[in-house]
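For this depiction, one protein chain was excluded, whereas all remaining protein chains were kept in their positions.
Each chain gets a letter, A, B and C, in the order it is written, and its residues are counted from 1.
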Amino acid sequence: MALDPQNTQRYRITISCPDKVGIVAAVTQFISEYNGWISEAHQFADAESCSFFMRYEVVADSLPFGLEELKEKFAPVADKFQMNWNITDSAARKRVVLMVSKEAHALSDLLYRWSAGELNIDIPCVISNHDKLRSYVEWHGIPFIHVPVDMSNKEPHFQAVREQIAAADADAIVLAKYMQIIPEELCEVYPNKIINIHHSFLPSFIGARPYHQAAERGVKQIGATCHYVTSELDGGPIIEQDVQRVTHHNSTQDMVRLGKDVEKAVLARGLRYHIEDRVLVYGNKTVVFA
Amino acid sequence: MALDPQNTQRYRITISCPDKVGIVAAVTQFISEYNGWISEAHQFADAESCSFFMRYEVVADSLPFGLEELKEKFAPVADKFQMNWNITDSAARKRVVLMVSKEAHALSDLLYRWSAGELNIDIPCVISNHDKLRSYVEWHGIPFIHVPVDMSNKEPHFQAVREQIAAADADAIVLAKYMQIIPEELCEVYPNKIINIHHSFLPSFIGARPYHQAAERGVKQIGATCHYVTSELDGGPIIEQDVQRVTHHNSTQDMVRLGKDVEKAVLARGLRYHIEDRVLVYGNKTVVFA
Amino acid sequence: MALDPQNTQRYRITISCPDKVGIVAAVTQFISEYNGWISEAHQFADAESCSFFMRYEVVADSLPFGLEELKEKFAPVADKFQMNWNITDSAARKRVVLMVSKEAHALSDLLYRWSAGELNIDIPCVISNHDKLRSYVEWHGIPFIHVPVDMSNKEPHFQAVREQIAAADADAIVLAKYMQIIPEELCEVYPNKIINIHHSFLPSFIGARPYHQAAERGVKQIGATCHYVTSELDGGPIIEQDVQRVTHHNSTQDMVRLGKDVEKAVLARGLRYHIEDRVLVYGNKTVVFA
Partner (left out) sequence: MALDPQNTQRYRITISCPDKVGIVAAVTQFISEYNGWISEAHQFADAESCSFFMRYEVVADSLPFGLEELKEKFAPVADKFQMNWNITDSAARKRVVLMVSKEAHALSDLLYRWSAGELNIDIPCVISNHDKLRSYVEWHGIPFIHVPVDMSNKEPHFQAVREQIAAADADAIVLAKYMQIIPEELCEVYPNKIINIHHSFLPSFIGARPYHQAAERGVKQIGATCHYVTSELDGGPIIEQDVQRVTHHNSTQDMVRLGKDVEKAVLARGLRYHIEDRVLVYGNKTVVFA
């Protein structure tokens, strides 16, 4: 039996719990009891908070039962160690709603990856407060939903957005340069499921026009940050970051252009981690089993 | 006549002035009139502030006169374009005072580079508020001056430091992890001559314990910043920055260790730019003709 | 008169010649005589080969004449110093033919940049030996030309390709993962105009299946190289390179995926340098005035 790391169906077990002797033994004992084939394994013990995190992948065909029975049988093990846990099926493509405004770089990058099979997701729809990117999205065979925003009263916009997300049965919402602040209530409906790409190396340059702030401060590298959205502006758990060197030759306009490349790369990596269940949030931080 | 880019004596002309037609023509016309050989040339026009910056290197032997006469002859050209200007001699090694506390990584890196001939400077002395690094410094044949600091009254310390720097006739003062805030008066005596290495990617994590702040915020890269010291804490013009990837596996202790590598690399590059007269300050920013 | 660095029309003067005293003076004297506004300037003297290279941008509106008269007037200066030289107009968009096979990553990236106005070029057509990417290209309003290749006799294919390129009046031909070796004759028709992206950090892993070679050798970083195509396979002058870290966790399949991101980034940068006339070739090397 040969393992195709890309295509073999696997169950992904993710666990957070208080650190304690015997967790890994119990979990692996459980898996090996049913002859499960562990194809990938990560674990991490945070010495400060005495928390323990793990993510195991088990080849689905190696087990004598399916996802539901696996969950049932695993529950007692989980209970014993007070685990926050989940088991997902790699074959169940996550449903990811994209939200955009007028800029196409992040959207275009994600749609390429999706169409090339690099991102194993379904995109039920793209939601935008502008109609500009409709044709491009629709060429890909994806529904484009234009939800205009009235700047003097944004509530109806977000109400409609919320309904569309619910209707799409979304596992994740990606703000691919959506450029609107998500209201607190919506953040709370989807904790650790709304993914934003911020165009600065957070916590530097929070808020608007970060490249202008960066140019003003004269930094020698600009960056981008992929993070979960919480009610604190640009303050949620960071999933991924990267930077790009700039010099005095680079105008603010150049920074915007150069920054776009970092933004889309960082967002694509962050989203990949998320849909592969590699991100575990604790406190305001993340463990990323990349 | 062959040029040895490392060792050939050169005059370095640095200029800042309002942007205007004819500056480069006038400067190069002047140089070529005396048959000067331009071995390196950089220029930059800042569109926003309408400022112009240039740095030219001319092979000393190609000119029929020395530094003083060069300056005299150049003055009328400079006047015509209202230049802030300077001409330095690559053969005149800059005098750089190092200030340290107890941590040796930046000091050790700089002393290696100095002893290997990588940094073309004289080090008249190392000043420290601790006696810990005396033997290491003295092995290199460099005077070590211990100036203890009374935490309840730092004034005498800084008075003594100031006298030592003056006695050393320093062209630059490098805070190689000196860990004390320089008083405003001292900053003002040496504008754009006191170089600090800050252990964060400024403007993130200003002030104390930046690695602890970084760990707390859960960033995915840590950094270091080399900047000129002004009276605003960690707010002076940035010369150079770099970053280093970290993961959840890295404890704050790890970050401190990993950060040291970035700190010393960034400081060494920043100092090199400074001693080669490659850094031109404007506003709170720098042009670095690297 | 304010300079918009992105949109202002400029003339780009590029020069290679034997190094000698007075070149820059002569050029800048010439420009300032006509009140020309130099908006960007780079120069480089190669000490080894005693060659001199420069690239100046002059704001078009600052001169009292147009491109043709500028060239005419500049010719005597150029002659005096035996210059290889050229002057181009930033407003004259270069015509760039893209050649692809079946993989869309580089194409998709370039088309995004083109449509977003990041790449100031015209794309007269996309030529492919497969029909797979037709619809995507045509959605962008760009003609797609399918020229099948008979693997037992490639000559007719290349004859047809050659005619299409000629008909397109191409300033540059980009092999955006074209995956066919260009015959020597075609290389010679377009010296320093055919740009390839090779999926390794050349000169490592020349030829086919570089990621498999990289996996076999167990390297810790993979890379990509953008270079001009010459008759020597993967041996032409390198324009740009970059790398991406990999670990034992990354299968060859992963490397292919990760490598695509480096490939498209490196190609986009290399192409930008080319169309902005920033690349000067000497020997088998390049000067890139980035």
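Quick note on the criterion: a residue touches a chain if its C-beta (ideal position, glycine included) is under 8 Å from a C-beta of that chain, and two chains touch if they have at least 3 such contacts.
On a predicted model such as this, the values are computed, not experimentally measured, just so you know.
Seen in the complete assembly, the chain not on display touches A, B, C.
Across A:I13, A:I31, A:I165 or A:I182, the residue that sits in touch with the chain not pictured is A:I31. In the complete assembly, the contact with the undisplayed chain comes from C:D46, out of C:D46, C:D89 or C:E118.
Of the candidate positions C:C187, C:L271 or C:V288, contact with the unshown chain belongs to C:V288. Listed for chain A, the residues touching the missing chain in the whole complex are 2-5, 21-22, 24-26, 28-29, 31-33, 35-41, 43, 45, 47, 62. Interface with the hidden chain, as seen from chain B, comprises residues 5-6, 40, 104-105, 108-109, 112, 115-116, 118, 136, 139, 251, 253-254, 257, 261, 265, 268.
Along chain C, the points of touch with the absent chain fall at residues 44, 46-48, 53, 201-205, 217-221, 223, 237-243, 247-249, 251, 283-288, 290.
The working rule: only the chains that are shown with their structure count from here on.
A comparison of C-alpha centroids places C closest to the centre of the full protein. Centre-to-centre spacing of chain A and chain C amounts to 35 Å, using the average Cα coordinate of each chain.
Once the centre of each chain is set as its mean CA position, chain A and chain B turn out to be 41 Å apart. Under the contact definition stated at the top, the residues of chain A that touch 2 or more other chains are 251.
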